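Only one protein chain is missing; all other protein chains are in place.
Right, chain A next:
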Amino acid sequence: MFTSDVLIVGGGQAGATAAITLRQIGFGGSVTILEATADLPYERPPLSKSYILGKRNFESNLIRPARFWAEQKISIFTNAAVIAIDPARLQVTLTDGRVIGFGNLLWAAGGTPRRLTCPGAKLSGIFTLHDKLDADAIAARLGAPRRAVIVGGGYIGLEMASVLRKLGHHVTVLEAQERVLARVAGETLSRFVETEHRAHGVEVFLNAQLRELHGTNGEVTTAVLADGRELPADLVVAGIGITPLVAPLLEAGAAGGNGVEVDEFCATSLPGIYAAGDGARHRNRFALNEWVRLESVQNATDQAITAAHAIAGQSKPYAALPWFWSNQYDLRLQSAGLNMGHDTTLLRGDLAARSFSILYLKEGKVIALDCVNCTKDYAAGKPLVLNHARLDVVRASDNNIPLKEALAS
């Protein structure tokens, strides 16, 4: 039986970072990554941006060039999906029946994109955007002018809308809630982003439920909303979130539900088994110590670094500041912190000038910020969010006063 001192399930951002970190901090044991797809570790964010636009090739998306992994004695098994974990025997079983042993296991399998379940959802021309295959499949349909319907007004859906508009396609975004980005942004940013998309020719339908999809010869042609409206649609992209891929861990007895629970060292409740990334539910000090799952490059990377240190016997707790970014049209969105529980929002700058930032405060302390084309505030604000600095609300609302000079006296 093949055995690896550290076995990493998932070759995405978290899995790759953990392997690299183990070598960086001098871990000399064997390290193996099991990746369910055929691809070496690559960055996902460009998939919905420059990659699908054709401005960036796949080689540039690779987290490291192929030769790096061999040089570092990191084994990568592709097309290797785990279906079961035996925590007592320290073994995993793959879908093809292979059994692999481990000293420590790091679960970094991410999630699977939620798919549409309405009538017609199996027609051809309907996609999610989660991995390279998805992006390639969508890109392959963009040779002809399309009438695209995007289900979900979150970051993936909106980035997709931006890319499709840039390429000249007709785009409608269906958002089930009463504003876009409802899960992550405050209302001001939601309305601004909605207005921008409309100005770029995107039709945005709010409070809109997809009822069914109709097609001809197996190809989608029409989206029907709950209120009966019919939209021509020959390309449908669902950006409706992910389901954390943690079933084998939970079946093995790990604590969890929506994701697998980890402590501040990214350890699960099963001895020797760690988790990092989209599927790792953790208490986050930037979420008032509530349990959260964060789906971001920052979280995947920093949790992987935390887990690698713990596995190598150099434990240090996870305390990294969450941050996010998005690019839509000529908008550079940058966020830091988590705005849950805020009681005040402050706007700096001018929405009409398309350069502003929004500060989220709780009891006078800044807990998060969203910046649009305003890197200055993002850079200056990050350390303030990290320290939950107390702000002078009058000065902090004045765009002419640098943010770092807006601390409460």
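Everything that follows uses one rule, which is that contacts are C-beta pairs under 8 Å (C-beta built on N, C-alpha and C of every residue); 3 or more make two chains touch, one makes a residue touch a chain; residues count from 1.
As a working rule, contacts and distances are computed from a predicted model.
Visitor: Out of "ABC transporter substrate-binding protein", "Ferredoxin 2Fe-2S", "Peptidoglycan glycosyltransferase" or "MnhB subunit of Na+/H+ antiporter-like protein", what name does the UniProt record list for the absent chain?
Guide: "Ferredoxin 2Fe-2S"
Visitor: Have a look at A:P45, A:G186 or A:P322 and name the one touching the chain we're not showing.
Guide: Once the missing chain is taken into account, the touching residue is A:P45.
Visitor: Can you work out which residue in A:E71, A:E178 or A:D343 touches the chain that's missing from view?
Guide: Among A:E71, A:E178 or A:D343, only A:E71 touches the chain that is not shown.
Visitor: For chain A, enumerate the residues touching the unshown chain of the complex.
Guide: 20, 23-24, 43, 45-46, 49-50, 60-61, 64-65, 68, 71-72, 297-298, 301, 323, 325, 327, 332, 334, 375-376, 378-380, 382-383
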